[in-house]
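As structure tokens, the structure follows; a few thoughts come after it.
Entry: chain A
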Amino acid sequence: MIEIKNISKWYGNFQVLGDINEVIGRGQTVVICGPSGSGKSTLLRCINGLEPFQKGEILVDGISVGDPKTNLYKLRQRIGMVFQRFELYPHMTVIDMIALAPMKVKKKSKREAQAKAMELLERVGIPDKAHAYPANLSGGQQQRVAIARALAMEPEYMMFDEPTSALDPEMIQEVLEVMIDLSKEGMTMLVVSHEMGFAREVADEIIFMDGGRIVERGTDEEFFKNPKHQRTKDFLNQILK
Partner candidate 1 sequence: MLAYSFDWSVLWRQPYGEWMLHGIWYTLQIGFLAWILALTLGVAVGTLRVSNRAVLRFLGTAYVEFFRNIPFLVQLFFWYYAGPMLFGKTIQFEINSISGLNYYVAIVALGLYTASRVAEHVRAGFASIGQGQYQAVLSTGMTHFQMYRYVIVPLALRLIIPPLTTEFLTIFKNSSVAMTISVTETTFMSYKIDSETFHGLEATTGAMLVYLVLGMSIVKLMGLIENRFKVQGLISR
Partner candidate 2 sequence: MFSAVTGNLAYLLGGFLTNVQLAACALAGGIFLGMLVGLGRISTRKWVYRPVTVYVDFLRNIPLILVIFWFYFVMPIIAGRPLNAFVSAAISFIVFEATYFGEIFRAGYQSISRDLVNAAYSTGLTYWQTVRYIMVPIAFRRMLPSMITQSIITFQDTSLAYVIGLQEMVRRTSIVDSIEVRSIQLYSFVALLFFIVCFAGSRVSRYYEEKGRRANVL
């Protein structure tokens, strides 16, 4: 369970997050949407300690992220993250990249790590690309490799930061399908995205953020049929046009 309690964050004088409260239970899929600059990506990076925050508390299975004594490296082994721009290592083949952290962090043998990597590549649908370099892959394939890389560490939680925003339209679906399967298999997921179709299908809760704050939240039923705030309605009108 991830508990986010009263999180506030400033860059200098500029407040990027204000009083964020949320609980994400095991097996849940939570989708966050909102205009750019609303702090959604920043929130994700606070959860796995990539960015610091000034006020509040984040507990991941009881471990406090903001506590200086917490071993963030160990924490990050439990939270996988997928980025908007894929961020694959350009100098490594797909299989080496996926196997890297399991080998160096979890001390698995090369054989074991590569076998697991192949398994994951099968799962995301591109086992034939195991020995390709990122430069030889399409955007959709790259993002699926990124998902496999994150899954290789067998995390308890997966966070996605606008995973399909940088993809050409025809490749969005192949990535969403992987994410939908992941959600249905019971992975606890926190997804920042504008893909409302995805949200409708698997989201347990949808959150709308604006200006660093949570404006509205609800199940997909409540959210789409009865948005309470004007800002939410405006945003949905824009997105669903």
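One rule holds in what follows: a contact is a pair of C-beta atoms (placed from the backbone, for glycine too) under 8 Å apart; a residue touches a chain by one contact, two chains touch by 3 or more; residues count from 1.
With respect to how the candidates were assembled, all candidates are chains of the complex that A comes from, given by their letters.
All values derive from a computational prediction rather than experimental measurement.
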| item | value |
| --- | --- |
| Neighbour of chain A by the touch rule, complex-wide, chosen among 1 or 2 | 2 |
| Contact footprint of candidate 2 on chain A as seen in their complex | 45, 48, 50, 73-74, 76-77, 79-81, 83-85, 87-91, 100-101, 104-106, 134-135, 146, 149-150, 152-153 |
